[in-house]
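Of the protein chains in this complex, all but one are displayed in their positions.
Up next is chain A:
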Amino acid sequence: MDEKFAPHIEELTRALGHVSRSVIEDELELLLKYRVPIDEAKRSVLKKFRDSSPVTKKVNDLVIGDKGIALEVRILEINEKDVNLRGEAATIFSGVLGDETGMCSFTSWKPISLNSGDAVKILNASVRSWRNRAEVNIGDRSEVELLQDTDLPDISELSETPVKKLSEIGYSDMFVSSVAAVIELYHREVDVKGHNLTIIEGVLADETGRLPFVSWSLLDGVDIGSILRFEDASVSMYRGVPSIHLNESTPVRIVGPDEELSFTFDSVNVPPEPLPIKEVLQNEGMFDVSVKGNIVSVRPGSGLITRCPECNRVIMKNACRSHGVVEGIQDMRIKLILDDGTGSLLVMLNRELSEIVYGKTLQECELVMGKSMSANVVYDDMKNILTGRYLGVRGNTSRVEYGVTFVAKSVWAPSDDPENRISALLERLEGVEV
């Protein structure tokens, strides 16, 4: 083959680690013979081999949207269900599967004869989102093979609820046991099937992190400051953030003062330390974190906005997409890009925080806009005042279709002691001559 294609072959071989160089060469040569331009040819080769390579994954590596993957798991629970599938009665199977890394629910859309405890290899499965977490789908094109029973850990071992620190809890945990301090707690009235019910919501913390929790039973004697040891609590996910659910059947015990723990209420009830933005971007969603950086851009859509009184959506020219012409409600918000040199993040500020950061109230902005006769005057002024400035934000992140979004709960102006930072730098540069 022509020498000049060598770099392209090199590149393809690197991209397709599992395909041999000679196979790639043959494929590419064939396409080039048909006078397919080199870039198109490379694209085709990439596409052809990428799809045919089954990737074997562990349960805790499953990502929503995975296709054509292979799994070696044990069936922990399986139920038969009769459903109406596009007008036809059908039987589907659903349950829980797991390996040593975690558990996951699954649904089989075709009949499978499996029992709980079976060790299986599932080929060509896909992963979709179900109740905000990953679920394995076994479809028409999937294959299920029985494995040797000894290939995987025993069912009792796999069904055991793991004991974890809060920061380790993620997608592949359906149940978890842990010890954590209650740092926030409040009661809420909810309506469950027509009945009024008081539930408890709050925040748990240990030395590794913080997570929201919900208790469906009134936890006697539990208040802010209590340290709880709970077992088999269920974990639900919302936008990548796990939350802990407790109910009457969850064993919950208040840890006494005599028990040795790796943290105390005081040591965990502190504001989160700012993280490098790069670390925040690596997560699907994070609860109660803080970052700081420079505002490198104020995005369009910031400034004065009008919301529909029915659905709270932003409206243009007094017309809502679903409610037609409405009397809009004035609101203010800022969407900004915060960048600390390690990564950049879209941060959303509500009206209250926008007023603090921008330094003008909604009413003042309305006056300014009224005088200038231009809708963009507030946005332009915000860009001028805010771009380049330092900002610290604390809140929650979640990954949505356009990347990670940070919804701020509080803001501050970072004022790190420059003298300390300078002397730390000079220490690192000791002995260097200027």
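For the reader, a short list of remarks on this structure follows.
In the analysis below, a residue touches a chain if its C-beta (ideal position, glycine included) is under 8 Å from a C-beta of that chain, and two chains touch if they have at least 3 such contacts; residues count from 1.
Note that contacts and distances are computed from a predicted model.
This figure omits one chain of the complex; the name its UniProt record holds, of "3-ketoacyl-CoA thiolase", "Pyruvate:ferredoxin oxidoreductase, beta subunit", "Succinate dehydrogenase, cytochrome b556 subunit" or "DNA-binding protein", is "DNA-binding protein". Within the full complex, the residue among A:116, A:236 or A:297 touching the omitted chain is A:297. From the options A:61, A:135, A:232 or A:339, the residue with contact to the chain not on display is A:339. Listed by residue number, the positions of chain A touching the unshown chain are 11-12, 15, 39, 42-43, 46-47, 278, 281, 294, 296-297, 337, 339-344, 346, 383-384, 387-390, 401-403, 418-419, 421-422, 425-426, 428-429, 432-434.
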